[in-house]
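The complex is shown incomplete by one protein chain, all other protein chains being positioned as in the whole.
Chain nomenclature is as follows: A, B and C, assigned in order of appearance, with residue numbering initiated at 1 for each chain independently.
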Amino acid sequence: MLSIYNGPLDVPTILATWYKEEAQSNYGAYIPFIGTVRSEDNIEGLSFDIYEPILEKWFQEWEAKAKERGAIVKMAHSLGDVLLHESSYIAAVFSPKRRVALELIDEFVEDFKASAPIWKYDLKEGKRIYALDRSTAIQGSGLLAKGDAL
Amino acid sequence: MLSIYNGPLDVPTILATWYKEEAQSNYGAYIPFIGTVRSEDNIEGLSFDIYEPILEKWFQEWEAKAKERGAIVKMAHSLGDVLLHESSYIAAVFSPKRRVALELIDEFVEDFKASAPIWKYDLKEGKRIYALDRSTAIQGSGLLAKGDAL
Amino acid sequence: MVTVEFLGPINKPAMELEIDNLNELAHILQEDKELSDWLQNCAVAVNNNLVNSLETPLNAGDKISLLPPVCGG
Partner (left out) sequence: MVTVEFLGPINKPAMELEIDNLNELAHILQEDKELSDWLQNCAVAVNNNLVNSLETPLNAGDKISLLPPVCGG
C-alpha cells in the first residue's frame, strides 16, 4: 500500500492502521521508519513534489521484492508543505521473522532515498528552494548530456 | 525509557506516546521494531519471565551507546502471557539522521535477542514450556561447568 | 509526435517533438543553454520506465520524462 497525503502525516493513526491491518497476518516483525522535518539551516519547513506514475512503479517493484522474501511493504508520503517537527514519510516492513524485516527496511529506505521520484524544497522566508545539494541523481542520470553525433 | 507491562502491549498507544514525547526533540528518524506472537507449532501463545535488575543495566548501557551516536533508545516488553497475534516487544531508536537509526535498531534488537535476561515459554494445552531450542546462551555461559580443581 | 515533460524543479513547460529516438532528443535539448546543468544530472523515462540507452526507439504518443536529482523522505 502506497498512500500520498496532502501536507504532514498523521503518524499515530497511520502506524496504528497498518498494525491493525496486519494483526491477523501472522507476521512476527513490524518495522516502520518515520521521517520528521528537522529544524536546521533556518528552514521553516520542507515541501515536496511527487511524480506518481513512476513512484507507483518503483513501489510495485518493491512489493514484488518483499513478497519473494515472505514480507510486505507499506509507504506513506506527504505532498506539498510539511513544517518543522512534522512528519513527511513513513515506510514499513512486515515479515514473519526479524532478520528479513531488519534488512528489508534498510534496503527499502535507502533505495527510496536514491530512486523515488520525489523532489524536496526548503521553505525559507516563504520561498520554495530546491534542495539540490541534498538530492541524489537517479542511477543512469546524464544520458541526454551525452548524445552521439547525428 | 524501559517499560515492562503485564500481558500484551498496546502497540498503537505506545508508538504514539513515544512519537509525541520526542515531537520537539529534532530527531529526523524514528524506527520502532514491533514483535508479535506468531501462530506456529500449535502454540496458544507465549509467556515471559524477566529479571529486571540485569535488564535495567543492559538497557542503561544501550542508552549510553545510543547517546554517543546522538540517538536515544526506548523499549517496552511484556511480562507473563501474550496470546497469538498480540505483541510482546517494542524497541525504538530516534536519531537526527537515518543511517544511525537504521544501524542502531539492528544492533539493538540483535543484542537484545542475545543478551537481555528474558525467558520465553510456549503456552501449549495450558502448560508453560521453556523454549530452550529457540533461546541463546548469554556470552560467557558455561563458566560454572568448568571449575578448576580445588 | 512525442511529448517531453520536465519534472520537479525544472521550470519548463512540456514540449511536443517529431523525433525517432533519444539521441535526437539529446541534440535538441543540448541547444537550450538553460537545460545544460539539468541534462547532466537528470534521469530519463520513456512511458514511465527509466531508460539507459540513447538508442531507445520512440513511437508516436510516447511520453519522455526528465527526472532531476531526488530527495524524498
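The rule is simple: contacts are C-beta pairs under 8 Å (C-beta built on N, C-alpha and C of every residue); 3 or more make two chains touch, one makes a residue touch a chain.
As the structure is a prediction and not an experimental result, all values here were calculated from the model.
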Next on the checklist: Given the contact rule set out at the top, which of the displayed chains would the hidden chain touch in the full complex?
Outcome noted: B
Checklist outcome for this item: Filtering B:Trp18, B:Trp62 or B:Tyr89 for touch with the omitted chain leaves B:Tyr89
Item to check | On chain B, residues whose C-beta touches the chain left out of the figure | outcome: 35, 48-51, 53-54, 57, 77, 88-89, 109, 112-121, 130-132, 134-148, 150
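Heads up, the rule we're going with is that only the chains that are shown with their structure count from here on.
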Checklist entry - In whole angstrom, what separates the CA-based centres of chain B and chain C? => result 50
Item to check | Inter-chain centre distance, chain A versus chain C - centres from mean C-alpha coordinates, in Å | outcome: 24
Next on the checklist: Taking the mean of the C-alpha atoms as each chain's centre, how many Å separate chain A from chain B?
Outcome noted: 27
Checklist outcome for this item: Residue ranges of chain B touching at least 2 other chains are 98
Checklist outcome for this item: In chain C, the residues touching two or more other chains are 73
